[in-house]
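Removed from the display is one protein chain of the complex; every other protein chain stays in position.
Going in written order, the chains are labelled A, B and C, and every chain counts its residues from 1.
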Amino acid sequence: MTQADGTATTGSAAGGARVFHWPLRVYWEDTDAGGVVFYANYLKYFERARTEWLRAQGFGQQQLRESTGGMFVVTDATLKYHRPARLDDQLLVTTWMQEHGRVCMTIGQQARRGADGSGDMLCEATIRIGWVSAELFKPTRIPPSIVKALS
Amino acid sequence: MTQADGTATTGSAAGGARVFHWPLRVYWEDTDAGGVVFYANYLKYFERARTEWLRAQGFGQQQLRESTGGMFVVTDATLKYHRPARLDDQLLVTTWMQEHGRVCMTIGQQARRGADGSGDMLCEATIRIGWVSAELFKPTRIPPSIVKALS
Amino acid sequence: MTQADGTATTGSAAGGARVFHWPLRVYWEDTDAGGVVFYANYLKYFERARTEWLRAQGFGQQQLRESTGGMFVVTDATLKYHRPARLDDQLLVTTWMQEHGRVCMTIGQQARRGADGSGDMLCEATIRIGWVSAELFKPTRIPPSIVKALS
Partner (left out) sequence: MTQADGTATTGSAAGGARVFHWPLRVYWEDTDAGGVVFYANYLKYFERARTEWLRAQGFGQQQLRESTGGMFVVTDATLKYHRPARLDDQLLVTTWMQEHGRVCMTIGQQARRGADGSGDMLCEATIRIGWVSAELFKPTRIPPSIVKALS
């Protein structure tokens, strides 16, 4: 009866990139006085989906930090808002690798309405991510095993 | 492989009250510079769990508001923090009715570490909730079908 | 013309405790789909006020952590919600020491509507705070100079 967060599935996008799907639910905390999801919160939704995408490949970020001393940081974000989401809406976030180099990855993400994402496009984003030492935020090479697993 | 939010289960507490279980995951958005979940965010976790508890009984809050013109508001919250949660931790939130009258309900909630809640007690709360008209926030009687379903 | 956050004043409460005043403004980020400030966010408002209360006595928390290796944590919070605040409202938060021991302090806080706090009582809280080592969260004695300055 309860339909909710958390069963990831993986599909295929045009061009062959593997697409990771992460379902979400809109709660009170996500909304604003406009009656809809506060636009900044899509960055949280996209972050959760990227985190689960990593986890589905076997990478926990807390564990990575402890073992490598490094962590991901967002260096650029571009967001386009199409339609508003409302309390209790189910969303599906899709996530895929757009391109990657030694020190950064560019990730495409979309949030659509519906548990299966068959509803309205709500928000699409391009997120550029780098890897830094956790202490000094010095940019360094992304662990190649991560880039390989996500590509 | 992905273990995450969202499969509710229902158990029994001492004294016979039915207990609703809601699993959660700690994301970057939830943490603060202390390296742990920011304490205010447990109110969000508990809110999500209450929302899913209602939903598991067939009550969507957006739908209730459209059909009745009313909504729940929190009137009192008491929180006790035991141990910190960290990035990537899995939490289990338990929720149960402590007592109820015509215009308010008192809900008990606990967050424990672990997908099955077998780890440390992190935070426990008592949340008192009333029902108001959505326009004027005028307190009024909670729809009896809700109180009955949750008790 | 712009009336906003950030000019602290200090008064006197009944019983002689010094009361610290911190003005705030309600922004979109603070509200929810009920059209009012999301109740969890009062914990953020109260946190900001306590931070500025400390700062007004010469204590910066980042600096304290670097110099002592310790930091404050909230161990208990009790909140009573009276009336809702809305977008663009000005609030005044009052903060005062209720009692203190070697390892914890109990702080009283209230949020009232209006730049001068002359409007409705919105929320009142009692917040109990301890001092821990930042690495292990081990409870330890609050630096006496802080307790003395705030009392």
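In this section, contacts are C-beta pairs under 8 Å (C-beta built on N, C-alpha and C of every residue); 3 or more make two chains touch, one makes a residue touch a chain.
Model, not experiment: these values are computed from the prediction.
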{"item": "Missing-partner contacts on chain A, residue numbers", "value": "34, 36, 39-41, 43-44, 47, 71, 73-81, 83-84, 134, 137"}
{"item": "Touching residues (missing chain, whole complex) on chain B", "value": "28-29, 31-36, 38, 40, 86-87"}
{"item": "Hidden partner chain, residues of chain C it touches", "value": "1-2, 4-8, 23, 25, 27-29, 44, 47-48, 51-52, 55-56, 58, 60-63, 86-88"}
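One rule holds in what follows: only the chains that are shown with their structure count from here on.
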{"item": "Copy pair chain B, chain C: interface residue numbering same or different (half cut)", "value": "same"}
{"item": "Cα superposition angle of chain A on its copy chain C, in degrees to the nearest 5", "value": "180"}
{"item": "Computed distance of Cα centres, chain C from chain B, in Å", "value": "25"}
{"item": "Gap in Å, rounded to a whole number, between the CA centres of chain C and chain A", "value": "34"}
{"item": "Residues of chain B touching at least two other chains", "value": "44, 47"}
